[in-house]
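Here the complex is missing a single protein chain, while all its other protein chains stay put.
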Amino acid sequence: MNELSQAAAMAGTVAFAATAVIAMAPRGIDLLTAMVMGLLTAIGGGTVRDLILGQPVFWSKDISYLWISLLASIITFWGYRLMSRRRVVALLLYLDAVGIALFAIQGAAKAWSLGFGLPLAPILLGIITAIGGGLIRDMLAGRDNLLMRRELYAIPVSAGCVAYGVLMTATPGSQNLIALLCMAFIFLFRAGAIRWKLEVPDWFRLSDNQSHG
Amino acid sequence: MNELSQAAAMAGTVAFAATAVIAMAPRGIDLLTAMVMGLLTAIGGGTVRDLILGQPVFWSKDISYLWISLLASIITFWGYRLMSRRRVVALLLYLDAVGIALFAIQGAAKAWSLGFGLPLAPILLGIITAIGGGLIRDMLAGRDNLLMRRELYAIPVSAGCVAYGVLMTATPGSQNLIALLCMAFIFLFRAGAIRWKLEVPDWFRLSDNQSHG
Partner (left out) sequence: MNELSQAAAMAGTVAFAATAVIAMAPRGIDLLTAMVMGLLTAIGGGTVRDLILGQPVFWSKDISYLWISLLASIITFWGYRLMSRRRVVALLLYLDAVGIALFAIQGAAKAWSLGFGLPLAPILLGIITAIGGGLIRDMLAGRDNLLMRRELYAIPVSAGCVAYGVLMTATPGSQNLIALLCMAFIFLFRAGAIRWKLEVPDWFRLSDNQSHG
């Protein structure tokens, strides 16, 4: 079980770094920029979470996350033609979905186990863990951030973290089961969004007309 | 007195979150983005201050700030037509002025009471507490940040924090009086800027001509 989650964390880290490089590539980046962007995207969210929790940042104890992020960035950069093929990108998107599912619930669980601002703060920190790195990447890249795109990305993460908070408040005994369920929920929701190109529904948005009206 | 400052903090938090949602709405946002932006704007500045001070973030002890920010964001989103009416926006702007006055001086006072880098660091941390959330919001929204607009917003905050630093150095005994005076100063300065649409005066700026010359 623990090894499975280790493997998922590695896959997620690879996907975070690789998709960051692929997203930046059309702007004409160099290898170093690719490495920095890949690294920040992969470890940024968990780093902000640990700073807010007042805990040592997770990669100070286990630098394998740094190595994996850097390697994935370098391989994506040098192998860009291969890595940007439709099928590889699709695979990376699904691995990214594994990553956000795992990191969101792990982040929420870390805050929960510290009793940090229950029940709302763990939900917030789970979301930050999963999408914080992507937000930093988008700010550095100067592009519309992932919250402002119509893609269903932050919403599955947030729904899963809210579910985690609600279930943990209701039945705090079964935390492993709850964590597994919420991870599966996030992954399936996000995977469905990728598969069927789901977007944020209009009733959930303020359209431009409304807001100018 | 303490209850008054509690009420002012709540009003300020509501105003921070609501004005963030109103500022973002013309770009077409969804509910989740509204909640995240409202929350970050409302608690971002105080969070950065606490991280720099090495203190537990203020909302880990009292999650009511999280609830209030989220509720204000949701209400502003669903009630956008009402909340974006001229009179409501004007009210929110004045509440926002209450918020920056309170948070700036509370932030400076927190750093001062810890003896943190006196007298300059408390001034800086007061400014960060009041406008840090707005800066994060502007960076995420990819728009010109509040420092670069001609509106008198950061200047009242900064002037009040400098006054606090000077007065606390001169007469450290009367800290409650000084705090009250400086909050009143920031609020009145900012409220005057809203009321008479004051802008940063030209002699205080490098105009484009000068800078290109």
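The letters A and B name the chains in turn, as written, and every chain counts its residues from 1.
Note that in this section a contact is a pair of C-beta atoms (placed from the backbone, for glycine too) under 8 Å apart; a residue touches a chain by one contact, two chains touch by 3 or more.
All figures in this text were calculated on a predicted structure; none of them were measured in a lab.
J.: Considering the complete complex, identify which of B:97, B:124 or B:163 is in touch with the unshown chain.
T.: B:124
J.: Which parts of chain A face the unshown chain closely enough to count as touching?
T.: Touch with the absent chain occurs at residues 25-34, 36-37, 39, 47, 51, 56-57, 59-61, 63, 66-67, 70, 77, 80-81, 84, 139-142.
J.: Hey, which chain B residues sit against the chain that's not shown?
T.: Chain B touches the chain not shown through residues 51-52, 54, 116-118, 120-121, 124, 127, 135, 139, 142-145, 147-148, 154-155, 158, 200, 204-208, 210-213.
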